[in-house]
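As you look at this complex, bear in mind that one protein chain is not there, while each of the others sits in place.
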């Protein structure tokens, strides 16, 4: 079975997904849509696909699935539209910045019986998969604490920040998903601290650039997440899971695995620069998993519910910062 | 100048300090006091020192300084007594489990003009000193976040836990001090989560065994501390400081620096087993610093005020857990 | 410009090159030839290429270049044949097991003005490229010593060993090439030791499975190579270059970048299993370099001369073992 794809949006993340589709057996990139002609043409040139409008893709008989890489505020509408059109939908996180809107959208998905997979790429990284496999195999006993260090190399443009929904919904959301995946229990409460240390202008835009979060489950398992928008040494992506029997950690990836020693000491290159290089394999594996779910008619590994829950944790974190207290996730979901 | 020491208490930590005094130039171990004859005799045999009562040491003309290693609930009384007796005092943390009592005790110290150094050994570890030197030299720019991972290999006896004042005052207190030392600004607020995951009996005693803490300073710098009472792989002691220009981390110490590879992969020995082996050099350096302060008539690097502040952070953490909110340190100090 | 390729031989290494051609922009896999129908069909199925005979490929107007992946004893004949047919030739090492035959073959290549690149894949590995770049940038000063650790995970089949020309010509030949590449001077003398430690049957076949070699240049630079046919922990590929100003080393690649810690210590997965996984990127980069040489009409980075010299070092090593002495490379080349 070959799944025929349309990619909606040919920006940075659309390019990442187009490359993944092109590199994966069982997937064909049929068409791309983007209002910016140059962006669409670049993909056409690289992969020999058609350029079509979103309407054309919606109506196309030769397209089985779409990958939504358009701006966040269009996600939920497009999900509903393509679910109703009978296409399988892969949507970049987040589904929407509003928990209520996400809940409504997921109702449509359910009603249409469409397949929806949300793009939490990190779960598909080979190292994190190996870490998860070690946890599942009982190598560290019962999970007790998850520690996630996640630092971007530098802040995004101000225009991006303004539309992003803030650091918790834009950046930490990936870590919330990873924490949920590894804790093995649903998160019950959220405590967070947030500062502006990297760039005061980010604060003027109403956002933060440096945050720490503690998540707690009903049985007392805890996860911590530390984020900053600036790590001068590259894209820092570390995970550790402590259990009753030991601990397991995934290491960072360097630009090259060499070490130079001289009178000043030992020197290794910086980390890979950002998600496009660090998670190349993960993006490809994510599409493989989506195809696998379609061909076996099973639920995809990252669902609309996962998208909802990660967003709820983000909202809870924001509320915790604002109100200076421990916030129960149910306060967000039942609001 | 040689400083002549009396050691009060010949238990586990008293032995550590006696060994440190014996190994350090400029220090002489004159006498030890302990109600348990066997404990005192063991030190006498190892180092050839006298066995005396606390009263005798207080009155002794041939003793310049005492190291207080007795049970916590005797610390503040002994500090006051020896300060009044004109001895320099080195006291193991904590000064007392009550912030009010510590404040009173420090007033006596001040009034007598005695030298008081509180035993926060980690500041004197050579690796942590190198880390601090890198921070102070501006190698990572302006400090933004401190991350402390501190895990004991196993829980202490129940009897110890009952008298310990709880994990925050007994174990995290060291990490609170390290965080204050590295943040470069006083902590303003504390958020904490605490669970019983290692041993339910610890919960029955009213304590926790697994905690995470977020500290925030006035300018928004943050520190996180993660603690557990059980790390199967040894005594896990890691510190990382992130700054505007980079990050610096201190690594763990293994039992041996070897690696074995076979069909299952690459294997390195567990970490050093606990503080006596991990911080041998730190305990010696701590006494050297105390002697240095005495001989140069300067303030010791870890003062009674440091002891007070670390305890206040512990109390704030406990309050944060109990009340589910961000606690301001001033709430504790001004109580 | 797109280079249209024919692959001769669809065995293990032919598959590696077919995959590389398929993954690289600017290259098209037009046809594959192999007397074993199933092998050729497997490549046809994977990459949609034709199956043709060697004669057909030789005569084909739609093929610009061939990759020779047939058994070693056919290499030199095929190089000559395709050079005369006006095709560019990429040939797996070695060109032949006889130095004299290689010299003759290279005369034909020269006379026909054909492009010949010899497959020394390691030079194209991204980490080794980074190491070489550090050396060339003067990061370690003037090169003094090269240390190569190269261990196969397990011995090849006996049938392979019988036709391989022995460990020096089959396995060490890659390390000889890397040593020449990094020493920055031609090797003058060779000393070698060789044993049978892994499998006595290998000795019965007249070969060795465990060898060490010292190479020396005219100015006294030295390289050492250590080889074994069995490393239980995976494919061990390390390079270190020591210079007057420091040292640079390339590290091994593990199956996953995770570490598990428990009561027995710290554990990381084994190394990648063999060259197909370890050098995936190198095989692709090698084809890219070949295409680059063709399109810029420049000499390829690994030439027939490199193939000759590596073989000469292998013969010198064998002679050193047999005669128990330091052998001058000129003894081999001028024989």
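Letters are used for the chains, namely A, B and C, taken in the order the chains are written, and counting of residues starts over at 1 for each.
Note that in this section a residue touches a chain if its C-beta (ideal position, glycine included) is under 8 Å from a C-beta of that chain, and two chains touch if they have at least 3 such contacts.
Since we're looking at a predicted model, the values are computed, not measured.
Visitor: So which of B:251, B:273 or B:323 would be touching the chain we can't see?
Guide: Only one listed residue reaches the unshown chain, and that is B:251.
Visitor: Please pick, from C:4, C:84, C:101 or C:230, the residue that touches the omitted chain in the full complex.
Guide: The single option touching the absent chain is C:230.
Visitor: From the list B:85, B:261 or B:289, which touches the chain that is not on show?
Guide: Hidden-chain contact among the options goes to B:261.
Visitor: From the listed residues A:270, A:301 or A:324, report the one that touches the chain absent from this view.
Guide: For the chain that is not drawn, the touching residue is A:270.
Visitor: Would you mind spotting which of C:42, C:108 or C:196 touches the chain that isn't drawn?
Guide: With C:42, C:108 or C:196 as choices, the missing chain is touched by C:196.
Visitor: Touching the hidden chain in the full complex, which residues of subunit A are there? Just list them.
Guide: Against the missing chain, subunit A presents residues 232-233, 254, 261-270.
Visitor: For subunit C, which positions touch the chain that isn't shown here?
Guide: Output for subunit C: 144-145, 147, 149, 151, 189, 191, 193, 195-198, 210, 212, 214, 216, 219-222, 224, 226, 228, 230-233, 236, 242, 244-247, 324-326.
Visitor: Which parts of subunit B are in contact with the chain that was left out?
Guide: So the residues of subunit B touching the unseen chain are 23, 126-127, 130-131, 134, 139-140, 245-253, 255-263, 269.
Convention: only the chains that are shown with their structure count from here on.
Visitor: List the interface residue numbers of subunit A and of subunit B, divide the shared ones by all numbers used, and answer same when the ratio is over half, different when under half.
Guide: On the two sides of the subunit B and subunit A interface, the residue numbers are mostly the same, over half being shared.
Visitor: Measuring centre to centre with CA averages, how many angstrom lie between subunit B and subunit C?
Guide: Roughly 57 Å, centre to centre.
Visitor: Residues touching two or more other chains, restricted to subunit C: which are they?
Guide: Correct list: 261-263, 269.
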